[in-house]
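The next block holds one structure in the form of structure tokens; read it before the comments.
Note that one protein chain of the assembly has been removed; the remaining protein chains are unaltered in position.
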Amino acid sequence: MGTTGPEPLRLEMRGITKTFPGTVACEEIDFDLRRGEIHALVGQNGAGKSTLIKILAGIHPRDAGEILIEGKPVEHLSPRIAHDLGMRFIHQELNLVPQFNVAENIVLGDPYPLRKPTRLIDWRGLNRHVGGILENLNIPIDPRRSVQSLTVAEQWMVAIARALYSKGNVLVMDEPTSSLARDDVRELFALVKSLAAKGTSIVYISHRLEEIFELAERVTVLKDSRKVLTTEVASLTLGELVRHLVGGRLQELFPTIEEGRTLGDPVLEVSDLSATDGRPSDLSFVVRGREVLGVTGLLGAGHNELADLLFGVRGRVASGRIALAGTAYAPRNARHAVSRGVALVPAERRSQGVVGEMPLWENVILAHLRRFLIDPVTRIVDRKRARRSTGEQMKALQIVATGPDQEVRNLSGGNQQKVVLAKWLLESPRLLILSEPTRGIDVSAKAEIYALVRELADRGSGILFISTEAEELAGVCDRVLVLRDGRLVEELPREALTAHRIMEACYGE
Amino acid sequence: MSRRVGGRNVVRRRFEWIVLKGGRYGTVLGLLVLFGVFAALKPNVFFTGRNILNIFNQISLLGICAAGLTVCLVLNEFDLSIGAVATLGAVLAAGWLPHTHPAIGVVGVIAVCAGIGLVNGLIITTLRVSSFMTTLGTMTVLTGFSYWYTSGSGSILYSGIPKGFLQIGKGSFLHIPYLIFFMVGVLVVLHVLLNHTTTGRRMYAVGGSPEAARFAGISARRLKILGFVLSGSLAGLTGVLLVARLGLAEPTIGDRFLFDSFTVAFLGAASIRVGRFHILGTLIGTLIMGTIFNGFTLLDVPYHLQLIVQGAILIAAVSSAGFWMNLLQAVRLQAAGRSGRRGEKGASGDV
Partner (left out) sequence: MSERTPRSWISRLKQAVSSAAILRRYGIIVSLVVLFACFSLLRPGIFPTLGNLIAILKQISLLGILSAGLTICLVLGDFDLSVAAVATWSGVIVAALLPTTNMWLAMGIVVLMGMGIGVVNGFFSAFVGISPFIVTLATQTMLRGLTLWYTGGYSLYSGIPKAFVRIGRGTFLGVPYLVYVMALVYIVIYVAANHTAFGKKVYAVGGNPTASRFSGIRVVRVHLLAFILSGALAALTGILLAARLSSGQPRAGEGLLLSAFAACFLGATTFRVGRFNILGSLIGVLFIGTLNNGLVILGVPFYLQYVIQGAILVLAIAASGLARSRARRAPG
């Protein structure tokens, strides 16, 4: 219900720039918010949305740019100041205190209700108040429950309740529906709309483009750390929006896949695989040599868990059989997986993929130290040979760095990911599992990685490509499996492989 | 998803339930067992009112010092200087009390020790450095100071301490030694602080999830400084009461409080609210140590055996607490999976 015109904007961000070592997160981004408006913020992974929001929340200081709240410039932001200015945030990481119960998490940062004479916390009053809020929001959770005992969806609802605990003018939600069931999503939409009607401005970040059309009035598209577009949602179609998101470079991005290639023997055979937490559940599939098999689903469908399960780092197999090149395979831990020729490029590059403080060459040889020893007794590393191999990898993968000695944390995201790949490519893996391999990576590096993946496949490895980006799945894979709630719901062969079909299958409409 | 096969599954779940409910009270149970064992071995001496009071009396000072440390540990910080601060408190008290009114003297000493805590807190929070090392440094400085301060009088200060003051350490009210009142008072105040005030709850938030606290606008800095001021003040109080009790001060008088306080606090984190530091748990840990010490003394068991037992109990308690927490986590994960609404925790990592 926002009107354009002389009415002052509730929030204005001009020319926001922020860099981290090795990456530019935001470059001259403008963003504004009207009173009572629902404004969607979209962009691929790594486009800069979360950083922009964290700058607004006072968590990261901006390098350049201005922020104006109700027309008044704000020099210095901290989480406290942002809160006092009426801004409320629900970040992707939720940020609940695991030792606290629901009530204390909801009141976190705000004053507790106190008992009159003693000024001690009025627990009953708190539970009552919080219980009332939860009821108004139709959230059936007992405020005294420990937050650790909640499902992720319930935790999300607690985070919403926390954001709405005290009255605010701006509500920012980062990927709210990724863990919610269909009914909860409907409730959330109704809530968001009623808040906007009462004058709260909403920033809504989501990957799910249909939600944008259902909910938002305006949309801002970020791409490669820049703002591409801000416009009324009514003036766009879904297709046009997608095009702005991905850009017209779809064709150049992906390598050509020749038709009718012969595939190798089965590298990985999975039958009726179920994990103890239900992700995956009764899953069966085969990956052959020289094949790139994509696996996808909405957040929580089980595709990411599959990667960790097969590599032995998380989750436990409850039932089913796995065979690697014909031999039974029970993934116990990463070392076991590596010894069987399995490699994983993990989803969280910084926390799982590289040791940031170590130089490039040490990261590259980390998984195969045994190959670079001068002799097995002293176990001294043959530096020269290691650096030479690293140099070869750097050239083959086009890693941009000052040299094999550069600390990996100073490389760009794309180059860091290539270091992770280089680590595994020292010995051609039998099965290479890639989990969200191009998240947070710039476009040119993405293209290089796609080409690498296909090249690896051609050389004989079986590749499991796990991702939530429909375009890259369509562009790189031979087949795609779509999961929902841990189960296989559709398999898309090469002929039917388009980003649109993939997204359709994910949503199951 | 999870097939209820009955039989074995039911037994397993019941076992889990017992362990989960019982694990929290493991140390309390241990304490009762200790009581029972000692009572059985020394029937007429151990389980008397006088002896129980004796136990409390012996641990009262440790309880005060450990309570202050507990606050720091809640904030996820280490204060290694508490032993040296206790020594400083004792030494200063023994030095000042002969020349000033006891109330002024005591307040002055505690103020100095609070100031040391303030210095610790400022350095650690402003410069963002390791609390371990910083308090190690201040501990060394203070130890040197205490040695210097007592060097003139042959390393022991004992003359001129007013009789009235010594009464605090040895006297009692209604047969309960004053020192126990001090300990109970301190424990009650800190318990209320940590559990029923905004400040205390925010301390738990900062220690439990610094990110969540920061995003919520809570200033960790102020709380941590307060934590160090508290641990310094209470260590100082411990030193003052040491003088009241022993009538003297010398430069190693506070040493054992360092490791003992940590031991007791960690024992506490294995009790009741497992995995978290809390005052009630610290009290239980202190009682365990006191009981062991008392019982062993009555049984004429030499000190070295007490040390060995102390270490073994610490490891056993913390190990079982660890198992308990893992079990709890596993059970929770399974329950979430069973209810079928388990989504993936939001993937972070967006730049």
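We just call them A and B in the order they show up, numbering each chain from 1.
In this text, a residue touches a chain if its C-beta (ideal position, glycine included) is under 8 Å from a C-beta of that chain, and two chains touch if they have at least 3 such contacts.
Predicted, not measured: the structure shown is a model, and the values here were computed from it.
*Asks:* Among the options A:Ala64, A:Ala197 or A:Ile380, which residue touches the chain absent from this view?
*Replies:* Once the missing chain is taken into account, the touching residue is A:Ile380.
*Asks:* With the missing chain put back, one of A:Glu37, A:Glu305 or A:Glu362 would touch it. Which one?
*Replies:* Spelled out, the listed residue whose C-beta touches the missing chain is A:Glu362.
*Asks:* Based on the whole complex, identify which of B:Thr27, B:Asn57, B:Ser231 or B:Thr263 touches the chain you can't see.
*Replies:* Hidden-chain contact among the options goes to B:Thr263.
*Asks:* If I consider the whole complex, including the chain that's not displayed, which of B:Met139, B:Leu179, B:Ala249 or B:Leu328 touches that chain?
*Replies:* The one listed residue touching the chain not shown is B:Met139.
*Asks:* Residues on chain A that touch the omitted chain in the whole complex?
*Replies:* Contact residues on chain A toward the absent chain are 19-22, 74-76, 81, 311, 313, 333-335, 337-339, 344, 346, 351-358, 362, 365-367, 369-370, 373, 378-381, 383, 410, 423.
*Asks:* In the full complex, which residues of chain B touch the absent chain?
*Replies:* 78, 123, 126-130, 132-134, 136-148, 151, 259, 262-263, 266, 302-312, 314-315, 318-319, 322-323, 326
Methods note: only the chains that are shown with their structure count from here on.
*Asks:* When the C-alpha atoms of chain A and chain B are each averaged to a single point, how far apart are the two points in Å?
*Replies:* 42
*Asks:* Which of the residues in chain B come into contact with chain A in the complex?
*Replies:* My answer: residues 1-2, 192, 196-198, 201, 204-205, 208-209, 211-219, 275-276, 329, 332-337, 339-351.
*Asks:* Can you list the residues on chain A that touch chain B in the complex?
*Replies:* Residues of chain A touching chain B: 20, 23, 25, 45-46, 48-51, 57, 59, 78-83, 89, 91-100, 104-105, 108-109, 111-112, 114, 119-121, 123, 148-154, 175, 178-181, 274, 276-279, 281, 299-300, 304-305, 318, 347-351, 413, 436, 439-440, 485.
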